[in-house]
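One protein chain omitted, others in place.
Let's look at chain A:
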Amino acid sequence: MKPRVSNLIGRQTPCPQVLLNKVIEHDIRNTVGNVPMEWYQDYPHIGYNLDGKKIFKPIRNKDELDEFLDKMENPDYWRTVHDKTTASDIRLTDEQVDLVHRLQKGQFGDVNFNEYEPSVDFFTNEVMIHPVTNRPQDKRSFIPSLIEKEKVSKLVHAIKMGWIKPRKPKETTPQYYDLWAKEDPNAILGRHKMHVPAPKMRLPGHEESYNPPPEYLLTEEERLVWEQQDAEDRKLPFLPQKHSCLRAVPAFSRFIHERFERCLDLYLCPRQRKMRVNVNPEDLIPKLPKPKDLQPFPTTMSLVYRGHTSLVRSISASPTGQWLVSGSDDFTVRFWEVNTGRCMKTLEVGGAVKSVAWNPNPAVCLVAVESTVLLLNPSLGDRLVVSSTDQLITSYEPPEEDKEQAVTWALSEGPEHNKGHRLTLTHPKAVKQVVWHGKGDYLSSVMPDNSSNLQVLIHQVSKRRTQNPFRKSKGLVQCVSFHPLRPYFFVATQRYVRIYNLIKQELTKKLMTNCKWISSMAIHPGGDNLICGSYDCRLAWFDLDLSTKPYKMLRHHKKALRGVAFHRNYPLFASGADDGSVIVCHGMVYNDLLQNPLIVPVKVLKGHQITHDLGVLDVTFHPTQPWVFSSGADATIRLFT
């Protein structure tokens, strides 16, 4: 509307009567045309008049205050219009205002225009007797068509001949009949044998009832948990509800969903035949001989040897079974009488004792104690034995030429001699383990060190000689052992046990333990079987005749094994672990080579307290009785009989 109004005004103002700009009295029509007036913003003029002269902008633009004053003071303000093209204000005349009002009302602009004049029809509505045009009618309009006749006769012929038939009425309802009238019971499903029929829907339980027993309803907390769970994690896909009567049961809002999900399952879900194991769990337990029939074995804790103040690292029983020696972290070696539990002797050795070993030769009584390896004469029991021991030490005659040795042998004298020290073997490194050979003359010590070949040393006591059997390091040596009967030497590194022939000086066998880290090793007195304890809770039993792989792997301890031991006479072996238990197993080895060893756990012995995550540190059997000693981190030694 607006542009039209301004246009009208523009056309009808050839002679503006009242102009604020008094300077221009004649026609000042702008000739710039229909262009945005912003283009002249930066110029002093606003366009050109008919003569091509510049039309200048008023010197002072009206600001808001002027506008306001004008609005307040000028009575014609309401009928004043700003003309952008000339930058002048124009006062509308009465006629112009009238015209604007009429247009706003939607009336015609001309006052004199009559919009309700009677209309005159072009054609009359009355039927006239004469045609409008004078053209005569065609002949074809009153003669039957020959072409149509031909077509009709063709159709008639086709119908007569039965070529055209009426359209069959459509069947809307499906027709059912006896589909399986000639069924072949032997026909497998047309496709193949891989068909997996879809499982049926699960049948509802009590909790789905509209009025379930009260225990099936969820409590408040359970309901909250249910609501917060993901839809897939929920055990029940719906909330059990109780309704007092059938009338009160609402529609199940997820009904269509569930049906749809079933449809999806039927055609989208990959199917697979799953073999479900249906076994009686009792059948899985192996049938073992009853422990009662395998007696004797230690069953009860009978004695506790107290006296040490720190962990007891190692224990060893005398070959007669009368004495027990123990080495502890409190820098002492203690000698105990087995039957009474009395501490007979305490020796300060000036260092943590890692390993003790009683000489297996019953005629001599020497105890090898670690740190720098000490050979002690405990001076216990039979005087003859004591003196023969001392004689063995003193009977040494130094050879003619001194050979360079890895360790230095020193004879103890004075107060130390009185205390029982006889020989001191100063090793270059810390010694972890000492082992006696079965005859009691040879002694081996282990100094675990990955980098050097000086890890294992074999000492001969009678000749005070030391040799290093290995030229090369094969890994960190954990423990070593002598074969009880033959000249073999067992070396356990972190994962393997190597068996060396000492006479031929060669490697005979390498056993794979399948453990991560061997902690201890024991050899069956027969010499053909070996057990290895490891820090990864396993105990491996090797049958050396059978294979280099474990014959049996026992995982009966919960924590790292620290010590294993065989009994010398009885078919027993024991293992101690960090879980504070000693497990005694029956390990029968048959002379018949065809029969494999029988291993039956017979007793779990508990007694040691776990201190600093350490339980049992060492186990050893009594040489003659079916008794087992165990030393623990709780500074006690316990005897189980």
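Things to note:
Keep this in mind: a contact is a pair of C-beta atoms (placed from the backbone, for glycine too) under 8 Å apart; a residue touches a chain by one contact, two chains touch by 3 or more; residues count from 1.
Keep in mind that, in the parts below, contacts and distances are computed from a predicted model.
Missing from the rendering is one chain, named in UniProt as "Pescadillo homolog" (options: "SORCN protein", "Glucosidase II subunit alpha", "Succinate dehydrogenase assembly factor 2, mitochondrial" or "Pescadillo homolog"). Within the complete assembly, A:Ser209 is the residue of A:Asn74, A:Ser209, A:Asn596 or A:Thr611 that touches the hidden chain. Only one of A:Leu554, A:Val589 or A:Leu639 touches the chain withheld from this view, namely A:Leu554. Between the chain not shown and the residues A:Tyr43, A:Phe238 or A:Tyr590, the one that touches is A:Phe238.
Interface note: of A:Glu38, A:Asp94 or A:Asp178, the residue touching the hidden chain in the full complex is A:Asp178.
Listed for chain A, the residues touching the missing chain in the whole complex are 167, 172-174, 176-180, 183-185, 187-192, 194, 196-198, 200-201, 203-206, 208-216, 219, 238, 240-241, 243-247, 249-253, 255-260, 262-264, 266-272, 277, 279, 281, 284-288, 290-292, 554-556, 583, 599-604.
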